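As you look at this complex, bear in mind that one protein chain is not there, while each of the others sits in place.
Each chain gets a letter, A, B and C, in the order it is written, and its residues are counted from 1.
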């Protein structure tokens, strides 16, 4: 997981990626597993793709760590980096919040999109950054997802979306809601073009993102134990739901109810994606 | 409901229709309602479209009575009358059974199809005859339904199917099963042509017919209190079903579970069909 | 009009009190035969001035209350008034018939249309029957089935939006409320017939948008359209549900805001005091607006309609573009 400049271009952005990769390591030598409380050495944890070796807990990944773990070395080329969040509603304290998360995460927004290769197959890929305002979907998030899909269509490439989101970006009000319609419509264009669209739902994928492009993949994969559902955790708790099954709104719940194709542990993610791309991709390229 | 030769052509067939219309009246002056035991005068009952005025029980109708009650006077023109049932499996006693029902019903088979008008709109229409071997679907039934659909496509007309069936024609074995695939495929052609296809499920519509063309209407109507379901009455009883709701496999059950659009009493059937045809038909004719 | 205090908003009270006063005088006039018409006229003028004053100064929270007014006309009220004839169709053909999401066919002038919409209930029993206007997955799937029917027959679609939110019960999650809404968003973008969306009352988040992807989106004056109820926003962002008035302000949820943000195309005016003060007039205005848009859209082909709808929603959202400095190390 070296940060030795394997990214395609040495831009301001690439430098940020490098910084991010370093930052992703928690301070100190070890991390405590939040699920089983095991003490995990960071080097071991990193080698294990940030999965607890004892209880299989999948730690959240930063967007760039996810890319490092997923795409072919040196193949990622980010686009839509020029997009910056506005405050169209003049929502109180939104700018300050954004500045805080920019500082904290080293990213400009909660979605990263670009071109890459996976097992030599050229793809478009998007990865949500939960560390940036809970990967809430505002105008930039939605625009980036849409551009990823439009790029896939224009370049006849498959798309892989690593989804995550706490919900809509409330600070952008009704405009954030519209990102659901916008991204879902873009999926329709991928379908019309016969291009594979694979969603990977990571912890947590809820609300507006789950009720739009994240539920529309040709194949939908979830990481084990992820929180996945429509009502965000707060809403679901407030609603005082009765007969709530113990695995409610988990990956396992979604599999049981037919909403996802499979649960794939992180270490098998790349090989699984490869097989799915091989099923969906080659001929699609010929046909279009 | 006069049988004074309103049918389009005076063929052998038209004569049979006339006979059928007369035969449809039970012997004697009155009929006992099988649901509420009310004594109903046949003239009254006939005026009431063979619906019990007390409890709304819908008596079964013969195919030709149904046509009399449904299409514009004198507009029905039957086709596919040349089809005759074969015994491809050499099934024991099948010919004798057929002869018996031909004699009893005055019909050659359990399905009648033809061209007609309904509120001046030219349509193709099919009506099952439960009185002929329980309207079981064999090769002739399937062929007639398929020809009705192909005629609708060729002539750009809407199709109305009054469905009824106890199930597959076992005497024709696997060939009767194939009628499900054949008729359902024919519906796909109607969809591709953008032509309205309205199913009316009458008592009983079960098994192979329910699991094929009868469940594929753009709009599906049921008569009140009809038995409608996948497993035929015998199978369902044998299976010893647990938690069987009181309205299991009725029109009302199907409506509750989202499988039909509406329950329409017989006296409102014609006006309902008219409105639906007006919604689906005119523009379709322009567009194709 | 019943005057149960539960059905009266605070800012409606002075008006309703005046009206009760006027009614009482009229009754007395009839009983006693004395002419008190001058007094009545004065009171009526007072009432009109008061109404104009109150309703020209509504806050977003006031409009939220109006949008949720227990007397506010609901989808079926408009369906009955706007269509010359209509028929309800039922069921998703998969699981159930959702009573919170209704739909059917209807004739409006010379337009044969397909309509869908969320339906709230009027009294307690009816409200439960309609699940408070919160549709389940089967509701969204029923709506999509009907919309596909319209597409098959080349008929325009009218979506009548009035929901606090989609249902988020355990059952709704089990049957994929997210999937159902997502699929509607995707499929609606491809429909090759005109789609007109009218937001009647509460345009509640994904539950509203699930039937909200139209070539034209219009909105009644006092309806709201929001990504989250003001109470929810206050609880989450301001950590205090009581700051809902502030949240309603910040979220920009009124029809005027939606228009300014480019999310809707037109605001349909309501009678002074709100739609419930004159349902017929509101329905008439709505019908005329719908027909006008339908006529405008009738010049477009199927693919053009889908493309227009795609572009419309594709361009929603506001962001900045940073000038990229050339990096050539």
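Note that in this section a contact is a pair of C-beta atoms (placed from the backbone, for glycine too) under 8 Å apart; a residue touches a chain by one contact, two chains touch by 3 or more.
Predicted, not measured: the structure shown is a model, and the values here were computed from it.
From the list C:179, C:246 or C:270, pick the residue that touches the absent chain.
C:179
Would you mind spotting which of B:51, B:140 or B:273 touches the chain that isn't drawn?
Of all options in B:51, B:140 or B:273, contact with the hidden chain holds for B:140.
One chain isn't shown here. Among B:31, B:105, B:176 or B:202, which residue touches it?
Touching the chain that is not displayed is residue B:176.
State which residues belonging to chain B touch the missing partner chain.
Counting only chain B, the missing chain is touched by 9-12, 81-86, 88-89, 91-92, 138-140, 142-143, 146, 168, 170-182, 184-189, 191-192, 207-208, 210-216, 229-231, 234-236, 239, 241-245, 248-249, 253, 257-259.
With the missing chain put back, which residues of chain A would touch it? List them for me.
Where chain A meets the chain not shown: residues 191, 194, 196, 215, 218-219, 255-262, 272, 275-276, 278-280, 282-284, 287.
Hey, which chain C residues sit against the chain that's not shown?
Interface with the chain not displayed, on the chain C side: 93-95, 137, 141, 174-176, 179.
As a working rule, only the chains that are shown with their structure count from here on.
Which chain pair shares more contacting C-beta pairs: A-C, or B-C?
A-C
Go ahead and note the Å separation of the Cα centroids belonging to chain A and chain B.
Taking the mean C-alpha position of each chain, the two centres sit 54 Å apart.
Quick one: report the Å distance separating chain A from chain C, using the average Cα coordinate of each chain.
The answer is 34 Å.
Residues touching two or more other chains, restricted to chain C: which are they?
Correct list: empty.
When you check chain B against every other chain, which residues touch at least two of them?
In chain B, no residue touches at least two other chains, as defined above.
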